[in-house]
Every structure is written in C-alpha cells, then in structure tokens.
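Missing here is one protein chain; the remaining ones are kept as they sit in the complex.
A, B and C are the chain letters, set down in written order, and residue numbers restart from 1 in every chain.
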Amino acid sequence: MIRVLVNAEPIDIATEMAAIETGGAGAVATFSGLVRADDGVGMLELEHYPGATEAALVTLAETAVARWSLLAATIVHRVGVMRPGERIVFVGVSAPHRAAALEACAFLIDRLKTDAPFWKRETRGSDARWVEPRGSDDAAAARWQA
Amino acid sequence: MIRVLVNAEPIDIATEMAAIETGGAGAVATFSGLVRADDGVGMLELEHYPGATEAALVTLAETAVARWSLLAATIVHRVGVMRPGERIVFVGVSAPHRAAALEACAFLIDRLKTDAPFWKRETRGSDARWVEPRGSDDAAAARWQA
Amino acid sequence: MAIDVLYFAWVREGVGTGQERVDPPAGTDTVAALIDWLATRSPGHAQALADRARLRAAVDQVFVGADASILGAREVAIFPPVTGG
Partner (left out) sequence: MAIDVLYFAWVREGVGTGQERVDPPAGTDTVAALIDWLATRSPGHAQALADRARLRAAVDQVFVGADASILGAREVAIFPPVTGG
C-alpha cells in the first residue's frame, strides 16, 4: 500500500503510523526530517512542482516496495512555511522483517533528497536564501544504485 | 537524553515520538517491531531479566549516543502477553543529520536482539514454544563491531 | 508552437514569474536551445538563466538533460538542483 502526500498541513505522526502498521507487518521503520532549531533558522519555506513532485514520490515508493517486498510505504512531505521543530518530511515503511524495513527507509529518504523536486529557502533574521544542494546527498543517493 | 522503558503496557507511539523530537533535532529515525499477524501466532509472551535487561538497554543507548552524537535515544520494550499487530519494541533516535539517525537506529535494534536479555514464546493454536535465536541476528549485530 | 515554461525557486524569482507561455523560433529543438532563447527575453531571464551548470530541467514532467529534445513538448520546467527532505 503506497501513500504519498504533499501539502501545507502539519504532519500527524499518529495517523501516519497507524496507516503503516497494517496487515501482518513485523517491522516498521520511519524517518522524520524536522526544521532544526539549533542553527539560527527562524523560518523555512518549501516549494515544489505540483504534479511532478507527487509523481516522483510515487515512483520512488513503488521502487522501494518492489525492491524490498514492502507491505506499505508512506511519504509525506510538507510544503509552504515551517518553523523550527516542525516536521518537513515523514517516510515510513513496513515489511515482514527488520532488515528490509530499515534499508527501504534509508533508501527512500536518501533518494527523495536528490530525485524529488522540492526547493528549500531558509530565513535567518532578515536574510532569506535558497539552500544549496549538498554533495553528500548525491553520494547517499548513489549508493542505492542496483 | 536517554529513555529506557521495559514494562507490560502497550507502547504509545505519539508519546514516544514527542519525547524524541526534542531540542534541535533535524532527523528522527524509529523502528517498531510488531507481533506479526501472518504466520499463525495467536499470542506472544516476552520474559525478561528485571534489572539486568534495563541495564543492558541503557548501556546500548549510551553507546549509540556517544558513537553518533545523538540528541536523544529511546528504547521501549514490552513484556508479558501480546497479540498480533501489537508493538513489541520501539527504538527511536534523534540527531542533527539523517545518516547518524538512520545508522544509530539500525544499530540499536540489531544489538538489542543479541545483547538484551529477553525471551520470546510463541503460541500457535495449542502449541507454545520458545523462539530459537537466529544466526542472522548475530550477523546483523556483528557488523556494528567498531 | 506554444510551450508552457515553468520556473521554480531562485530561477522563478530571477525571471519574475513562475510560468509563461512562449513560442520559440523554429530550430529551438533542445532544452539548451530553449534556455539560450529564453535568456534573451529580459535582463531578469538573462541573469536567472546565466549559470547553466546550476540549472536542471524537466520536459512534460520528466527529468532530462540539457540536450534533451523539446519537440512536441507541452511543458518545460527549469529549476535549480533540488533540496527537499
């Protein structure tokens, strides 16, 4: 079961966990990305490419489900304005055993960072700037090449 | 911040997530182990070694916090009688960045399986039997040897 | 032939709009050629599209390289490297 959601609403963990812990799962792995409170960012804005972003996330989830025989894969990404401590992204998967769940969860967040059209703008005080991509993200995504 | 809990109460995800998503975390990774509903087990019983189990989990959490500079590490393990679909164990960690969170989460659940004194008894119909350890668990734990 | 061009993030801010319908001249066959032509449309376009190494593109929502064809395309998006998650 694949669930992909991109919108401006806060991400509700209890709802998402309940959706993942379905039918026979022995193992559930999740990753949540939050706006960090410790590096001076007062506001984070996320922009996406409506339609293309959702399609990219569905493709990513389908790839993970097929590769690790997942029972469920959820990707929820928030867009719009966020504050420190708020969730930007939630990835959750379920599988019969833990190795598949842990690997698939890492795969999804690594590849989401490089494959899905989102752009982040950070505001520190009165200074707003678009976040530059990190080479470490490309490296993390590349290790999943089959 | 380390939180270790071993008791017979159901594991409340919302409470545990809130406890982990503290102070500056950019990345939260979790693993939940559930009683599988698909392999005929009607009841699962978990036994532990009071005192020694909690101490082993605290040591494990401290090791992970030191090795990956975690902001928080939580291990909650249920004991007593459980039914299919219920959570047996929850592991959650927070860190500034995702690689540390994902690795530390995998480390904790891999090592918990081999290092913490818990014993599992499965009941299928009228047949109750103690679960045998799996060689794959030893292999998974061994890959974390520094 | 009219194409909808979409811009995101700092490309959108530089160009001054998130979307425009354009009708590039015959011979504008690739993403790179389209960007060359778009850059002539205004100083904002020129500046936003100046550093080609920092631009990425999608044709009809499929991510492509600069040498990809745009023949028959209805929608071309131009944007910086992605930074989600």
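Here is the rule we use: contacts are C-beta pairs under 8 Å (C-beta built on N, C-alpha and C of every residue); 3 or more make two chains touch, one makes a residue touch a chain.
Only a predicted model underlies this, so the values are computations on that prediction, with no experimental measurement involved.
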{"item": "Contacts of the hidden chain among displayed chains", "value": "B"}
{"item": "Where the missing chain touches chain B, by residue", "value": "33, 46-49, 51-52, 55, 77, 88-89, 109, 112-121, 130-133"}
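In the analysis below, only the chains that are shown with their structure count from here on.
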{"item": "Common touching chains of chain C and chain B", "value": "A"}
{"item": "Farthest chain relative to chain C (centres taken as mean CA coordinates)", "value": "B"}
{"item": "Rounded Å distance, chain B centre to chain C centre (Cα mean)", "value": "49"}
{"item": "Cα-centroid distance, chain A relative to chain B, in whole angstrom", "value": "23"}
{"item": "Interchain centroid distance [CA atoms averaged], chain A/chain C, Å", "value": "26"}
{"item": "Multi-chain contact residues (two or more partners), chain C", "value": "85"}
{"item": "Shared-contact residues (touching 2 or more other chains) in chain A", "value": "33, 109"}
